[in-house]
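After the structure tokens below, expect a handful of questions from me.
A single protein chain has been removed from this complex, and every other one stays in its place.
Labels A and B are assigned to the chains in the order they are written; within every chain, residues are numbered from 1.
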Amino acid sequence: MPVKQLLSRNCGKIDPRNIDDFIKAKGFQSLEHARSTMSPEGVIEEVKKSGLKGRGGAGFPCGAKWELARKSKGPNKYLICNADEGEVGTFKDRYLIQNDPFSLIEGMAIAAYAIGAAKAFIYLRAEYHYLKGLLAGAITQSEQKGFLKGLDIEIREGAGAYICGEESALMNSIEGKRGEARYKPPFPPTSGLFNEPTIINNVETLANLPLILGKGAAWYQKLGTGQSKGTKLFCVSGDVARPGVYELELGSSLWELVDGQAGARDIKLVQVGGSTGRVFPADRLDTPLAYESVLGSGAVMVLDQSRDVVEFVHRTMKFLNEESCGQCAPCREGTEVMVEILGRLDAGQGVPGDLRTLEYLSQAMMLTALCGLGQAAPLPVLDTLEHFRSEYENRIGQAVFIRSLKALGA
Amino acid sequence: MSATKAVINGTEIKVKAGTTILEAARQAGFEVPTLCHHPELTPSGNCRMCVVEVEGSPRLVASCHTPLAQGMVIQTHSDKVLAARKAVVELLLTAHTGPCVNDSRASACELHKLAAELEVGPPRFQVQAPRFYPVENDSPYVRRDMSRCILCRRCVRACREVAKKGILSMAYRGFQSKVVFEADDPLNSEQCKDCGVCIEFCPTSALSKPVEEVA
Partner (left out) sequence: MVKKQKAKARDALLGMIKEQQDSQGHVSREAMEHLARSFSLPLGEVYGVATFYTFLSTKSQGRHVIRVCQSMPCHLKDSGQVVDWISQELCLEPGQTTPDGRFTLEVTNCIGACDQAPAMLIDDVVYGGLDPQKVAQILRSMD
């Protein structure tokens, strides 16, 4: 069975407002074990051995990143938990915080111990303001029980900007600035928040740590595939009978998730990884969910046969255009041009050459944009042009036809 | 000071550690075009004009802010690079409103010069609503025609770093981004004096000296 209850072991079973419940469920034992029997380097070694990679989208090996920060010189090092979760169709971090906030706090304490940080931030998106009280309560209770010795965890809230999930924009936002991405290098483990060595990890990445240190890297790395260890929370939305969060072993097939678990019927396409994610047509659902093939944030959105591919891509590009920070030219101007072309195609008013222009522009944006948003923005366009090209071609010079179809409500 | 060795366009070079790819290329005699970059200002990396190909990197790398690393193998003028730069110029021209052809101020526009150099043809990209702002002639020192602005932020940095004033800032987001004074107000002569630094650093005709209107 690919369905697991490891990360979600406490979800629905403990009272997220009561630390005693969590402690009864062996909470904080991994942290105590790490602090009393392992050196920080030993913790990093264990996490490296486990094969844990980032769950926020980029999939960078967690231990290797920590090692860089550990070795960086500087009196102040920071840990940041990325709870911005702005990627369209992603709600697993919300699920974890709502159901098991203490596992996150324990994971943060482990990470802070490993890299040598005395100060940590949780960057919580403005849309999740309703989780702030719960999180703050979990921090206070953990402090009172003495689990956070030498670590101060502060919640900082966003103010409505998807780009602030990108780590360098997030740091600018914590610094009280506009959430614009920074160019790299320098990378955060050498110079991040306030120009000090900084580690930024996703909520789910951090929530994996108590498991890894509790049961050992040897146990953990038996789960999953060659390059993808452990389990992952997937957020299924769209045309399915049972939308929600599913925990699956990495390497499970997309089909198992959307059909077997979520009950999708009559699938036209599935987008994996949110607005800049990859698009799979119905005949490609045997794809394994893993870093080797496709993963991203864990957002999985299903569109059934009644849906319009061009409208879907148009809407997705509008999102990216609205959320572009506007700093770099390829993303600021490129997403605007794409919205224009896709809007024209959506209305059936495409002109010959539009598809070639989309491809040419996609290439340039992927090669030159400053951050991940602009670099990945063309992916849904290119994927759908590959798998659903005729739907685009049908939109060139079809305005009258499309208008009457839309008027009929078809 | 340790030295960094690399290969640019087939030529082996050795530069001081910490040198950017752009500086190294220029030292070796290869001209890489830039727009937002200015040697007297801190790098910003927003225009992406200066991209180069670095072997092993799936994406192009902006040379103005990326330090040269040991053993890098770099191409500054490969077909891939030239095509990308051309697309960037085309994109910047898209939102850069106004007929520059018959504007004497525009003759010095660095963007149009680059367009000519890269042989950018008729515009491939269009947007129905480019950024348009009325010309501001309120200040006795600076005429602002923000429709011509390409958001390179040279004025913002120059006002802060060279003029030591810092009265210009970035506001709004995305395609609507704009260089503003205070709360997007007209420049006032109380704060903006006649130093003219921003005009000097502006690569386009967005900022210029006010001229007496010809009757």
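The definition used in the following text is that a residue touches a chain if its C-beta (ideal position, glycine included) is under 8 Å from a C-beta of that chain, and two chains touch if they have at least 3 such contacts.
Note that the structure is predicted; figures quoted are calculated from it, not measured.
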Option from A:Gly146, A:Gly176 or A:Pro352 whose C-beta touches the chain left out: A:Gly176
Chain not shown: contacting residue from B:Phe30, B:Phe181 or B:Phe201: B:Phe181
Touching the absent chain when the full complex is considered, from B:Ala83, B:Val127 or B:Ile167: B:Ile167
Contact with the hidden chain (one of A:Glu67, A:Glu87, A:Asp100 or A:Glu167): A:Glu87
Positions on subunit A where the hidden chain makes contact: 85-91, 93-94, 125-130, 156-162, 173-179, 194, 235-239, 243-245, 271, 275, 301, 303, 307, 312, 315-316, 319, 322-323, 325
Absent chain, residues of subunit B that touch it: 166-173, 180-184
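Everything below uses one rule, namely that only the chains that are shown with their structure count from here on.
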Distance between chain centroids, defined by C-alpha means - subunit A, subunit B (Å): 33
In the complex, subunit A residues that touch subunit B: 161, 178, 180, 183, 185, 321-330, 332-337, 340, 357, 360-361, 363-364, 366-370, 375
Contacting residues of subunit B [partner subunit A, same complex]: 43, 45-49, 51, 59-60, 62, 65-67, 80, 83-84, 87-88, 91-92, 94-95, 124-128, 150-151, 170, 172-177
